[in-house]
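Inspection log for the structure reproduced underneath, given as structure tokens.
The complex is shown incomplete by one protein chain, all other protein chains being positioned as in the whole.
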Amino acid sequence: MGKVVAEVVIVPHGTGSTSLSGYVAEVEKTLRQYGLETMLTPMGTILEGDLDVVLRAVRAAHEIPFDQGALRVGTTLRIDERRDKDISMKSKVRSVEEKLGD
Amino acid sequence: MGKVVAEVVIVPHGTGSTSLSGYVAEVEKTLRQYGLETMLTPMGTILEGDLDVVLRAVRAAHEIPFDQGALRVGTTLRIDERRDKDISMKSKVRSVEEKLGD
Amino acid sequence: MGKVVAEVVIVPHGTGSTSLSGYVAEVEKTLRQYGLETMLTPMGTILEGDLDVVLRAVRAAHEIPFDQGALRVGTTLRIDERRDKDISMKSKVRSVEEKLGD
Partner (left out) sequence: MGKVVAEVVIVPHGTGSTSLSGYVAEVEKTLRQYGLETMLTPMGTILEGDLDVVLRAVRAAHEIPFDQGALRVGTTLRIDERRDKDISMKSKVRSVEEKLGD
């Protein structure tokens, strides 16, 4: 109970540059400080671990673009939690791949 | 600093019923207990207030479908925060409507 | 079959201004040209109608910030479709409000 797989996307608005990777890298550094499994994808960061730790990590990471000078930040978090069995980043992908015969 | 406008969607999976309103209503009751401005829309609930209170409300509401017997819950949260000026649910809609001449 | 309720959010990145309402207003004008029910909320626009029309409207609206000079655009679309009964923006809210005694 309590272990979730989640995805977070944190982006500044109004920074004047179409490039966001400098912000995303600093956000990623912060997310990695919480002892969660993390996976950087082309569309966000996937986290695995205790929900309360995930929320603390996201709360902290939401501050990062402001610390870098942004004045508006949009944060999106999707949480997936099962209580009938354990899930993990690996098990979620594997169960689909098995059915695909990958 | 700290006042955000956010949207939250909390849905159970595997309940055997296509109707989700019984779950959504209980989630809504919980969200309303935190002193935030709330607005029920056809696609979720919009919240306005301190970010830490928003996160506490969402954390509590995420438990509600489990309390009702669901074994899997998906929660999505989008946060919009500006620090150059105050935003509110009303001001965000009004600024668009003014430009539309509504 | 085919009638959906959906939510769309379209925002430019790198425009140099924290204010997005000028872009959102033009997006909204475009979305309103497709004969769909539309509802502007503080966190996006909710649409109701045929799914293929929704997709055409979103496809067109995604171009709008580019037409206004933006060089990067993020578009998010959430679609909810039931085939056991008709849903609408009104019916979705009403079924929750009835359970809440609102």
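Read from first to last, the chains carry the letters A, B and C; within each, the first residue is number 1.
By definition in this document, a residue touches a chain if its C-beta (ideal position, glycine included) is under 8 Å from a C-beta of that chain, and two chains touch if they have at least 3 such contacts.
Everything numeric here is computed off the predicted structure, so don't read it as measured data.
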Original post:
Which listed residue, C:Met39, C:Leu55 or C:Leu100, touches the chain dropped from view?
Top reply: C:Leu55
**OP:** Against the chain that's been left off, what residues of subunit B make contact? List them.
**Re:** 11, 13-20, 71-72, 74, 76
**OP:** Touching the hidden chain in the full complex, which residues of subunit A are there? Just list them.
**Re:** 5-7, 9, 18-19, 21-22, 24-25, 28-29, 39-44, 46, 48, 78, 80, 82, 84-85, 88-90, 92-93, 95-100
**OP:** List the residues of subunit C that touch the chain left out of this view.
**Re:** 51-52, 55, 59, 62, 66, 71-84
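Simple rule for what comes next: only the chains that are shown with their structure count from here on.
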Original post:
CA centre of subunit A versus CA centre of subunit C: separation in Å?
Top reply: 25
Subject >> Geometric centre distance via CA averages, subunit B-subunit A, whole Å >> reply: 19
Subject >> Centre-to-centre distance between subunit C and subunit B (centres being mean Cα positions), rounded to whole Å >> reply: 17
**OP:** Would you mind listing the residues of subunit A that make contact with two or more other chains?
**Re:** 71-72, 74, 76
